[in-house]
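All protein chains but one are shown at their positions in the complex.
What follows is chain A.
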Amino acid sequence: MRHSKKIAPLAIVSVLAMVLAACSSGTSGGGAAASNLDARGPITYVQGKDNSNVIRPLVDKWNAAHPNEKVTFKEQSDNADQQHDDLVQHFQAKTGDYDVASVDVIWTAEFAAQGWLEPLKDSMTIDTAGFLPATVATGTYKDVLYAAPQTSDGGLLYYRKDLVPTPPTTWDEMMGMCSIAKANNIDCYAGQFAQYEGLTVNVAEAINTAGGTVVDKDGKPTVDTPQAKAGLNNLAQAYKDGNIPKQAVTYQEEQGRQSFEAGKLMFLRNWPYVYNLAKTDGSSTVKDTFGIAPLPGKDGPGASSLGGHNLAINATSKYKATAKDFLTFMTSAETEKFYATQGSLAPVRADLYADADLVKQLPYLPVLLTSIKNAVPRPVTPFYPAVTQAIQQNSFAAINGSKSVDQAMTDMQNAISTAVSK
């Protein structure tokens, strides 16, 4: 065995050499933006699972019209975290094999700050006039547009119109109606209050609705203001009073929907996807007795958090002129209508919400327009993962009463400022 003893150090040395090589090549900078701007050729489009078969027909249509600039569609998994990690890996490798990517609204700032996205300015400028302003804001980082709005999403208030003929327009009004729920022996209001991303959405809505903000324009935290505190206090107080049922701290989207469809909940904050299910599900007991309204606010419609996806061009793409044309095609009014009819995906163009055909098919559109018009993007910051952690952990403690609202907001302020001061 004498020989193997010599081989072991040899192997270690060769591995060390590999490590050093990997380290020295690991940090070389980018600077790929603003090159290949006029180049045309075949490109790749990436997005998560195409559940309702929207993308394939569109790509086929494009390919038929552009035989020399064919698009290959790469489909990722349906898990948002996996999509994020897959994009990060490919962008980091700087191979340019993902030319156009569908990016969740909350990732846009992070990818832009990494220099992975081609700024949509100068020759790459796209026409944003038709888009809803809030959706354009999600694609904007440091006053530069990095991604074009593709689909949107906003919160809606689902309510029992058999119990409450006129939906509440303000939070206080809604809390006042909870006695009706109590008289009928059902729960009053629920959103998504389990400790996960949905809680960030709901808390940001509460804070924005009360006139506060989570971060300012420069990404600095602003949750220690009286308005922000009042927002979180609304939720904490409602939970304490029992207006929000105690099991709501375990609710994600689906648990709340099931409770509402079973007739056990009077008001539900959820996304538009619930509309069709509540109308058609065999187990839904509220098919004909539910209505939709904008989220209740302070003295008018509340501020929804904005969901949806943006389209961005990889800074290391080889054929950016093609990528830009494809991006324009994928966000055109015609395509947007196809998203809405085929996939129930909310359009980002204002005029489509008044399209009679569309409204007939998707009756929630006018209400959703109000929601999106009043919507505020979740914190636009490259440190989003750390910021959402800070919001989730502290607001969860405040809602279930294990921390005072004041303390939670102080901690949240400190935690966000730690997260963004790197």
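Heads up, the rule we're going with is that contacts are C-beta pairs under 8 Å (C-beta built on N, C-alpha and C of every residue); 3 or more make two chains touch, one makes a residue touch a chain; residues count from 1.
Methods note: contacts and distances are computed from a predicted model.
The unshown chain of the complex is recorded in UniProt as "ABC transporter permease", chosen from "SpoVR family protein", "Probable glycine dehydrogenase (decarboxylating) subunit 1", "ABC transporter permease" or "Aspartyl/glutamyl-tRNA(Asn/Gln) amidotransferase subunit B". The residue touching the chain not shown here, chosen from A:250, A:276, A:332 or A:404, is A:250. The residue touching the chain not shown here, chosen from A:43, A:134 or A:412, is A:412. Within the whole complex, the absent chain has one touching residue among A:35, A:63, A:170 or A:195, and that is A:195. Taking the complete complex into account, residues 1-4, 6-8, 11-12, 14-16, 18-19, 22-23, 27, 81, 84, 112-115, 141-142, 194-196, 246-247, 249-250, 255, 258-259, 382-383, 385-386, 389-394, 396-397, 400, 411-412, 414-415, 417-422 of chain A touch the chain not shown.
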